[in-house]
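Would you mind keeping the following structure in view while I ask a few things?
One chain of protein is taken out of this complex; the other chains stay put.
In order of appearance the chains are A, B and C, and numbering begins at 1 in each one.
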Amino acid sequence: MDCEYKGIIAALTTPFENEKLDLEAFKQNIRKYNDTELSGYVIAGSTGEGAYLSDEECIALIRTAKEVSSEYKKIIAGTARESVVNTVELTNQAADAGADSALVCTPHYYKSKMTSEALKKYYVSVAENSQIPLIIYNIPQNTGVSVDQELVSFLLKHPNIQGIKDSSGDLNFFEELIPHIHSTKSFLLGAGNLMVPGLIMGAAGGILRLACVLPKLCTHLHTLFEQKQWDQARKLQLDLVPLNQAVTKKWGIPAAKYALDLLDYNGGPCRLPLLSLTPLAKDEIKKMLQQLNQL
Amino acid sequence: MDCEYKGIIAALTTPFENEKLDLEAFKQNIRKYNDTELSGYVIAGSTGEGAYLSDEECIALIRTAKEVSSEYKKIIAGTARESVVNTVELTNQAADAGADSALVCTPHYYKSKMTSEALKKYYVSVAENSQIPLIIYNIPQNTGVSVDQELVSFLLKHPNIQGIKDSSGDLNFFEELIPHIHSTKSFLLGAGNLMVPGLIMGAAGGILRLACVLPKLCTHLHTLFEQKQWDQARKLQLDLVPLNQAVTKKWGIPAAKYALDLLDYNGGPCRLPLLSLTPLAKDEIKKMLQQLNQL
Amino acid sequence: MDCEYKGIIAALTTPFENEKLDLEAFKQNIRKYNDTELSGYVIAGSTGEGAYLSDEECIALIRTAKEVSSEYKKIIAGTARESVVNTVELTNQAADAGADSALVCTPHYYKSKMTSEALKKYYVSVAENSQIPLIIYNIPQNTGVSVDQELVSFLLKHPNIQGIKDSSGDLNFFEELIPHIHSTKSFLLGAGNLMVPGLIMGAAGGILRLACVLPKLCTHLHTLFEQKQWDQARKLQLDLVPLNQAVTKKWGIPAAKYALDLLDYNGGPCRLPLLSLTPLAKDEIKKMLQQLNQL
Partner (left out) sequence: MDCEYKGIIAALTTPFENEKLDLEAFKQNIRKYNDTELSGYVIAGSTGEGAYLSDEECIALIRTAKEVSSEYKKIIAGTARESVVNTVELTNQAADAGADSALVCTPHYYKSKMTSEALKKYYVSVAENSQIPLIIYNIPQNTGVSVDQELVSFLLKHPNIQGIKDSSGDLNFFEELIPHIHSTKSFLLGAGNLMVPGLIMGAAGGILRLACVLPKLCTHLHTLFEQKQWDQARKLQLDLVPLNQAVTKKWGIPAAKYALDLLDYNGGPCRLPLLSLTPLAKDEIKKMLQQLNQL
C-alpha cells in the first residue's frame, strides 16, 4: 500500500470562547497532537463544526494549523459547500492557507436531485478547478445522500481525487469498492468502531473523531493491527466502543469536547444549536475514560 | 384573519450568467411580478438556490429586490445558516438591506442532535437577536429534520416569530397545529398541490415555487377559494398538479427556470451541481404550459 | 359519482377474550353499527388486527359479520397475504363466507423487490382469480412499500379492481391519481384527518378506524360536507383530530378499543405484542371523548 493518506488521522474540534474562535486554544491542542503517531489532522470538518463556521473562520483555522503543525502531519481541510463555485473558491483559499488536501462532503440540500450524475459533475468540476487534491466524504447519516461503488470507482480514477472517507458504517460498500481502487488511492474509515474489521479488509486507515480524544489508543490500535496481534486488537477495539458511540451517535461533538477538557486538551463549548451535555452525560463520559485508564 | 403574511407569496428564482448573479435579469423579473396580485416575494430561499449563494450574494439580491419591488409586496429573505451566530448575522444584514422578514429553515447538518430542545434554542436565540421577524421553515424532504406541533406552538408565541411555512405536504401537522396558533400568526403552505385543501382548513396562504412560474393562476386560485367557488377552485388545483410536480419533486428548480424562459421571464441556468433539463423534460414542460393555455 | 364504495366505512376492531375470538361481542358491536349511517364495514383489516389472525379466524369473523349485518352495509374483508396463491385462496374463502369485496394491502416482506412491476403482477393475478372485487390498500407507514399514480391508474382499469384505500396521508398522490380514475371506481381516504380536505378534492369517501369509535360524528362530518356547510365541517374535522391521532399514530388499536369500552361497545384487549394502554393514556382518551361530548 503506497497511498499517501493512511494510518490514523484525527478529526479536530474547533475551540470557541463566547461563540468566537479561540485560535490560541486550537494551537495548544495541535502542539500536543504533534507528539503523537497521528498521520494527519482534519480541520473544519464535521467534528470541527465546519457547518457552523464562516469561510473566513475556516481559513483562519487552516492557517493556524499550518503554522504550528509538525511537518509530518497532513493538513486536510473540510471545504465542502453546496455549489461547485463556492466549494472551488473555499478549497483554493484553503490551499493558499496551507492545506495539503480537501475533504469534500457530498452536497445534499436538494437531496432528490443529487443523483449519481449530479454528484459526478460536482466532484469532477471541483477536482479540475482545485489546486489541492480532494478526498470524497460520504456521511449519509448527516446528509441523507449516499455515494455508490460505481460512482466512487469512477471518481477515484481522477488524478486530483486521492481517496474517500466513508462514515456510513457500511462495510458492504467498502468491499464492493475495494477491488476497483488503485493502490495509490485511499479508502479511509470514518467509523471508529470499524477500525479492526475495516483494516483487515484492506482500508488504508481512518479519519476519526475518536482520534482527537484518544490519539494514542487509536494509533496503538493501528499498530496492533499492523503487528497482526489480533486478539489484543480485537480487545482494544471493543473497549473503545462505548466512548466512540458517546462522541458520535449518542451525544456527538459536545461529548468529544467534554472528554478533551477532562484530558487536558482545550475542549470547551460548541456553537449553538449544539447543546451542552447534561450532568448525567458528563458523569458517563468520565466513567468511560476511567474505564479506559485515561483519568 | 388579521395576520400580516397571507395570500400567495412567490418563491423567486435567482438568475445567473456564467455562474455569476445576473441582477439585471432579477430586476426585470420583479418588475413583472409587481403587476400581479402576489402578496410578497421570497428571496434566496430554496427556490432561489439560497444554499448555493454566498452571504454577499444573498444581500445583493435583497438590496436589489428592495430597490425595484412594489411597496405592496413583502420581501422575505432566506437567511438560515446552520449556527445561531451565522444566522443572526445574515438576518440582520438582510434587515439592513431592506427585508421585511426572514424565512429560517431548520438547521440540519447534525441531524440526530437537532432535537426539539435544540431547535427551540435555535429559533428563540435567533428571534431574540434579529431586527426583523422570523418565519419558521419546515422542509423535511430537504433537511431530514421535522418540527412538531408542540415546538411550533411554543415558538409562535414569541413576538418576533410571525409564522411557519410548511413544505412537508403533511396536513395532519397543520390540523394539529391550527388550534394552537393565534390569529395574528400565519400558517403558510409550502406545497403547491395543497392550496385548496389547506386553505379550506384555515391556512393563511402559501409560499410557492409554482407562483414564480404562474403567479396569475396561483392568485386566481386563491381568489376562487375566497369567493367560495369550490368546483372551479378544485378544477384549477387539479389542473396545476402536473406543473407543480415538475418544478418540485420531478425536476425541481431547473424546470421552474426553463418554464420561466418560455414565459418571457428570465430563467436561465442553475448553478452546478443542479443539472440542466434533458430535451425530453423540456418538451414535457412545454406541453404542460400549453395544456394550461400559457403558451 | 356513481361508484359503489363511498361514504363512511368503519374499519372494525376484533374483540378477544383470553386471546381467543369473542364472536358474540363482535356481533353485539355490529348490531349497534347497523343503526348508523355507515355504508360498510371492514373486517379483519389493520384495525381488526388482521395480521394477528389465522385464516380460519378471518373467515369466522366474516361469516359472523354477514350473519348480523344490515343488508345496506358493504362487507369488506382484509384478505392480503404476502403471496398471490395465499391471497387468492383467502379471498375466495372470504367470498364464500359472504364478503362483498376484499381490501388487499400491498405485499411488503421482500420490500426491495416489491417494484411497480411486481406489485402489478400481484394485483392483476389476484384480481383475475378472485370471485369478488378488490380494493387496493396503500399503507406505507406499516408496510414500507408505496404504490404510485401510474401503477394505480393501470390497476383501476381492471374490471375486478374497484378502488383504492390510501392511508398514506399524502394528498399529492390522490391529486395526481384522480384525473386518471373512472367515475365508477373509488378513491377512499384512510386518514381520518383528511376527510374534509380529501372530500373537497373528490374522494368518494373514507375507510376509517375513527369511524368504529365515533360512527355518528364521522357520518355527520360527511353529511356536512355534502351539504356544503364548510365552516361546520371544518370545525368538526379539527375537533376530531386529537382522538384520530390517539387511535392511530399515538397509541393505535389499544386506544380505539379502550374508547369503545367507554362508549358501551365491546372493545377489550388486543392480542400481544400490542400492549395495553397506560393509566395516563386512558385518562387522556377519556378526556378527549368528554371534549367531544361523547361521555
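Keep this in mind: contacts are C-beta pairs under 8 Å (C-beta built on N, C-alpha and C of every residue); 3 or more make two chains touch, one makes a residue touch a chain.
None of the values given here were measured: they were computed from a predicted structure.
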{"item": "Chain not shown, its touching partners among those shown", "value": "A, C"}
{"item": "Listed residues A:Ile62, A:Ala80, A:Ala94 or A:Leu194, member touching the removed chain", "value": "A:Leu194"}
{"item": "Sole residue of C:Arg31, C:Lys157, C:Lys228 or C:Lys249 that reaches the chain not shown, by the stated touch rule", "value": "C:Lys249"}
{"item": "In subunit C, positions touching the absent partner", "value": "19, 46, 49, 51-55, 82-86, 107, 109-115, 117-119, 121-122, 125, 141-142, 144, 249, 252-253, 271-275"}
{"item": "Touching residues (missing chain, whole complex) on subunit A", "value": "169-172, 175-176, 178-179, 191, 193-194, 196-198, 200-202, 228, 230, 234, 237-238, 241, 245"}
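Here is the rule we use: only the chains that are shown with their structure count from here on.
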{"item": "Touch-based graph of the chains, sorted into line, ring, star, complete or other", "value": "line"}
{"item": "Chain nearest the overall C-alpha centroid of the shown protein atoms", "value": "B"}
{"item": "Separation of subunit A from subunit C, taking each centre as the mean of its C-alpha atoms, in whole Å", "value": "50"}
